[in-house]
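Omission of a single protein chain aside, the complex is shown with its protein chains in their original locations.
Per-chain residue numbering starts at 1, and chain names A, B and C are given in the order in which the chains are listed.
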Amino acid sequence: MKTVGITIKPVDERAHSLASELFAWLHKQGKQVVLADCLKDVDADSCIPLEDMPKQVDLMVVLGGDGTLLHTARRFIGSDTPILGINLGHLGFLTETPAGGMFDAVDQVLAGRGRIEQRFSLQAECFRDGKKMKEGYAVNDVVLQRNKNPRMIEFEMRVQEQFVFRLRANGLVLATPAGSTAYSLSAGGPIVHPRLSAISVVPVCPHTLSNRPIVVPADEVIELHIIQSAAQAALDLDGQEHMELLEGDCIRVEKDGSVSLVYLPGRNYYEVLRSKLHWVGQIEHAD
Amino acid sequence: MKTVGITIKPVDERAHSLASELFAWLHKQGKQVVLADCLKDVDADSCIPLEDMPKQVDLMVVLGGDGTLLHTARRFIGSDTPILGINLGHLGFLTETPAGGMFDAVDQVLAGRGRIEQRFSLQAECFRDGKKMKEGYAVNDVVLQRNKNPRMIEFEMRVQEQFVFRLRANGLVLATPAGSTAYSLSAGGPIVHPRLSAISVVPVCPHTLSNRPIVVPADEVIELHIIQSAAQAALDLDGQEHMELLEGDCIRVEKDGSVSLVYLPGRNYYEVLRSKLHWVGQIEHAD
Amino acid sequence: MKTVGITIKPVDERAHSLASELFAWLHKQGKQVVLADCLKDVDADSCIPLEDMPKQVDLMVVLGGDGTLLHTARRFIGSDTPILGINLGHLGFLTETPAGGMFDAVDQVLAGRGRIEQRFSLQAECFRDGKKMKEGYAVNDVVLQRNKNPRMIEFEMRVQEQFVFRLRANGLVLATPAGSTAYSLSAGGPIVHPRLSAISVVPVCPHTLSNRPIVVPADEVIELHIIQSAAQAALDLDGQEHMELLEGDCIRVEKDGSVSLVYLPGRNYYEVLRSKLHWVGQIEHAD
Partner (left out) sequence: MKTVGITIKPVDERAHSLASELFAWLHKQGKQVVLADCLKDVDADSCIPLEDMPKQVDLMVVLGGDGTLLHTARRFIGSDTPILGINLGHLGFLTETPAGGMFDAVDQVLAGRGRIEQRFSLQAECFRDGKKMKEGYAVNDVVLQRNKNPRMIEFEMRVQEQFVFRLRANGLVLATPAGSTAYSLSAGGPIVHPRLSAISVVPVCPHTLSNRPIVVPADEVIELHIIQSAAQAALDLDGQEHMELLEGDCIRVEKDGSVSLVYLPGRNYYEVLRSKLHWVGQIEHAD
């Protein structure tokens, strides 16, 4: 690993100062370092656009929270470059290393002691009148939802060209296992282990009360047809990229390449769940 | 009952034609009839604005669905005038009489054989920088939710000035018993019998997984403080009136006057529930 | 308040030793003290059966958890005697005073500074072949459920003699507001404020996926008819009293008298909810 990239949560002072320290430290280790554009005042000459990082770096370090990591990871879809997330505040589902452990973690990863975990992504294409209008990618989730207004949207879902249901709802979450602990979970979806190649289909406030989350194989193609939309509908990718939709639009979602997250050996998926979801806390029924 | 008012679901041809028949029929019975503005081409001289109806009519007939009835009912809050809903399509929670039974139903109500059921309403006031900015009314629900954008809103709820919780969520539904079978139900809220003077407080996609719907006495004042709103927040009344909100805004919701819905004697609340919620349908587990 | 009764969680050493201290302390204050039978070795001469307490004591002190308090409270249904719960471990929904605050709390209550909160109870009667077979009382909940075996039970519910639904399920919880934070909550029921006179009807693992919790006025009579019971069915009162049922049995549940719980002035219902339900804990979605 010769070249390390660094990016941070924008306008976060602490991230900025840590990035600056890491930049100096990596140079001392004899590494080449490239910085995201938001780090111009650390060293303008080392800055390159985020989209150029995947080709140039052997390790990508992200200082921020899960959101910053997702923002970065979407550019690394299909790349083998490991991404190391350093969280600045609370433990994240994706960014487990606390700021205090940054140098040690980078050191271990550079020494080859990191453990790579693949997370697959979703590609979403939007078709209007038979033509592809837009496309985008998500590591956590593709969410179809009402855009501006209080009314419901109505849509049909097909999986592998088979009709599944027609639904009136606030929206629908299509989540990867990585995304199953994000918005999908708030909407009532299950937690899906990251080793599974599966997509959770989770209706948000469905009118049909017998509707339930469905987990489908990730190699099946999912299509959503916007039947009627008293509300303007929209598609949101990782809660970060936004496409406005019209009645009649068709969304096609399928599995795309993976990103490589790197963790230290001690990582334990269930420990993160317990900690993030506060499973220790119980109501104590009468006894 | 000397004077009968008629209003309809706008731009619905069948409603328009039924209203025209009812107008003629009522005249034959020697009644005075006033029409909502959307019925100008039936008889322009009989038209008055919807907001003037409560003072002038002894019975209000609404041809449409639950939405049309709600739209009308908000103008009759605090009035004793009975409102009779005639549904044009499916059975509604509020509009139980099918179009085919219209003349019989109006006849029975005029003859004093209708049964009045009160439904209380909610008043919502929005304060900004200590000043009341707007107010509105709802018969079904007051809903705080994200406006335009995929991010969450964050707010605090107080009941009778006691802090209840701080929550990050898609939104929060405050529903009357009448509204408990509408949006609140899709969001996971309980069905609340209309005889109860209670408000359901139902989080929509809450981040805190241990959050649950709470049913509070309707005579308690509920306040919502918009703490942070990466999304623009909005307040929606019965899904029909819309107020945009800013960070720092405070919403104050309290019980207001009732509306008087009139039903035929046979009405059975649970039969409507069974029919609307399809309780007949069961999954048949293995046996 | 001349006479104070004391009872404890059975076979709990700490409760036993605190009861002994309280017994001595109350004597010093010039009070008469009677003890439940489980406190014979503190002073056998002061012991009386729990069922005789309501007529003899002016204040009842319960050392234990919510379960011990429920066990005692069922004997005080319809009595005005205040009951003070001292919890020995975690904060309870019903027993808020920690052991360390026992003397102060008793002192304040004896001085008339306690605040009484009424909690209504439910009476459950079981009829077989038209004859009343058994009856019992519950302060938290009446639960119809499978007894021994993995199969479902099937039953019909009527409210005020109106048919509500026929259901195949693991069971059905009928909860008072006090019980709404106990088993009912685990089964998906709403939290119901104790000031409401309402009963939550909460199906446990219903086959009909569109079934939802219903909150009905507490003055309505609920009947459950056991249609078929591949499993043996049973009725459980507060999770403490147990009646075995047969096919064809009919259970009639209605509101009964109240119990008077006494709390110190600072009590805040929502603070207890927040603490017990761990509402502080949030998942932090990506940002």
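Quick notes
Basically, a residue touches a chain if its C-beta (ideal position, glycine included) is under 8 Å from a C-beta of that chain, and two chains touch if they have at least 3 such contacts.
What you are looking at is a predicted structure, and each value in this text was computed from that prediction instead of being measured.
Among A:Leu91, A:Leu209, A:Ile227 or A:Leu264, only A:Leu209 touches the chain left out of the display. Of the candidate positions C:Val204, C:Leu245 or C:Val259, contact with the hidden chain is made by C:Val204. Touch with the hidden chain on the side of chain C covers residues 143, 145, 147-151, 169-170, 183, 185-188, 204-207, 209-210, 234, 236, 239-240, 242, 277-278, 281. If you put the missing chain back, the residues of chain B touching it would be 65-67, 69-70, 89-90, 92, 94, 140, 181-183, 185-186, 208-210, 212, 238-239, 276-278, 281, 283-287.
Within the complete assembly, residues 151-152, 159, 162-165, 168, 185, 189-193, 195-196, 198, 200, 207-217, 220, 230, 268-271, 273-274, 277-279, 281-285, 287 of chain A touch the chain that is not shown.
Note that only the chains that are shown with their structure count from here on.
Chain pair with the highest count of contacting C-beta pairs: B-C.
Comparing chain C-alpha centroids with the centroid of the full set of protein C-alpha atoms picks out B as the closest. With each centre defined as the average position of its C-alpha atoms, the distance from chain A to chain C rounds to 46 Å.
For the pair chain A and chain B, the distance between mean C-alpha positions equals 39 Å. One finds 36 Å separating the Cα centroids of chain B and chain C.
Multi-chain contact residues of chain B, defined as those touching 2 or more other chains: 151, 185, 207, 209-210, 277-278, 281.
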